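One chain of protein is taken out of this complex; the other chains stay put.
Should a chain be cited, it is by its letter among A and B, assigned in written order, with residues numbered from 1 in that chain.
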Amino acid sequence: MAAAISIKGLYKKYGPRYVLDNLSFDVEKGSIYGFLGQNGAGKTTTIKILSGLSIPDEGQIIIDNMDLSAEADNIKNILGLVPQDSEFYDERTALSQMNYFASLKGLSKSEAQEVSNLLLERVGLQSEMTKKVGSFSHGMKKRLSIAQALLNDPKILILDEPTNGLDPVGVRQVKQIIQECNENGITILVSSHNLLEVQEICTHIGILKNGKLITEGTIEEIRRLESNGVITVGIYNISPEIVDLVENMDYVVKTKIKENNILEIYVNSEVDVKPELNKLIVENGGQVFKLIENSLSLEDAYLNATGMKE
Amino acid sequence: MKNNHIFLIVIFAGLAFFEIASILNKSVMMAGILLAIITGMVLGIKIDKDPQKYTFLAVFTYSIIAWVLMLLFTKDGKFLLEAGIAATSLLTGFAIMNFLFNAIVGSFAAFVTCNISDNRTD
Partner (left out) sequence: MNISKIRIVALDEILRGVKSKHVWFFSSALAFICILAMHYSTSLAFLFSDSGKIPFTYISFMIILIIGPFFILVTAFDSISNEVEKGTVRYIISKIDRASFMLGKFCSLFLIFAVLTFIVAIMGQVYTYSSGNAFDLERMILFWLFSSLYLGCFISIFIFVSTLSKNNKIAFTMSAILLGITIYFFMQGGNEYLRYLTPPYYAFAVSGTMKNTTGEIDYFNMIRNLVSMLLFIVATLSIDILTFKRRDL
């Protein structure tokens, strides 16, 4: 599938420190790409560069077949941004701010009024649209932020930690909005600390550490990749001969006998080796009662990838 | 290089520049302002934290040292000292005011340079 966002060799330096160090990744059209990483990993910097709030030192960014360095203004027309921890003008009403942002997006006065009403209704702020934003809760401001990002039907929506500081109801509402947008064909790039939320809504994820993308793929791919290929086999009549035979297989790295006739086998293979292992054990007199390939939770996979697991 | 080292180098460079300006018979007022701006620009680039403070101190320090050296080792200085305590105090007061202005100009140059060269906001 074609890439909605393609980043190649991105560098950004603050003082002597590289915040982004040769960062490259693609976001497929129509996907929800979760951007994970610890604080200071470079997620917000990447998002700022993509939305034109920051200038990279080096690298190429292609958004919807347009080069960001040459066609920034055209890109701004197809891009919606929900920045992290940004405030609105407290003294103005939600509708007034939406109208202003809509006119900046090139809509006429009547169009701006119509679209603003629709979007505020879509994010559940229809009854609050004439209230001043200063009286809004954090969740309401976040929803307003999403509404302004959806002005002028963007093809790509970028959200920087959209559920940060929200209560469970707020989180659910934001997730719903993101999923609805994706169903309408919008490509979404979302950065987050919340792995559970990423697991629920994202189709692809990329894990960032010290400005480098250390792993990326679908959630299943990452879970498998980071599980280190551990297969757990339960054998009733486990014997040292069977263990020796298993250990001598080409793709087996090591084995470990655990209690209750459980054998843990560490394999290094890209193909599914479970049938072959089962056949070998059974042919040598072993009675297999369990054979499973370990699948890590996204949290464990994330901790493994970032080297944070003890 | 440590901030203190840069600070000292700038002070010595400032004194040397003043000497050159007086040898070339250039306006000390103009030279002082230009030197303060150059000092601010250099320290704004080289020092990561509080370049305004360092520039203010550097400009003020080398100006004071230059003033004392002028009083002690030049003919004009001796002439001024011989004119009595009142004249010396008055002129020193004016000079210090001038140094303060130059230091402020230098600080502003450091602020501008620092914010243009290091564009980090968060």
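The working rule: contacts are C-beta pairs under 8 Å (C-beta built on N, C-alpha and C of every residue); 3 or more make two chains touch, one makes a residue touch a chain.
Please read all numbers here as calculations on a predicted model, not as lab measurements.
Across A:Ser6, A:Gln60, A:Ser96 or A:Asn117, the residue that sits in touch with the chain not pictured is A:Ser96.
Touch with the hidden chain on the side of chain A covers residues 48, 51-55, 72-73, 76, 79-81, 83, 85-92, 96, 100-101, 103-106, 145, 148, 151. Touching residues on chain B toward the chain that is not drawn are 27, 29-30, 33, 101, 104-105, 107-108, 111-112, 115-116, 119-122.
Heads up, the rule we're going with is that only the chains that are shown with their structure count from here on.
Work out the mean CA point of chain A and of chain B, and you get 53 Å between them.
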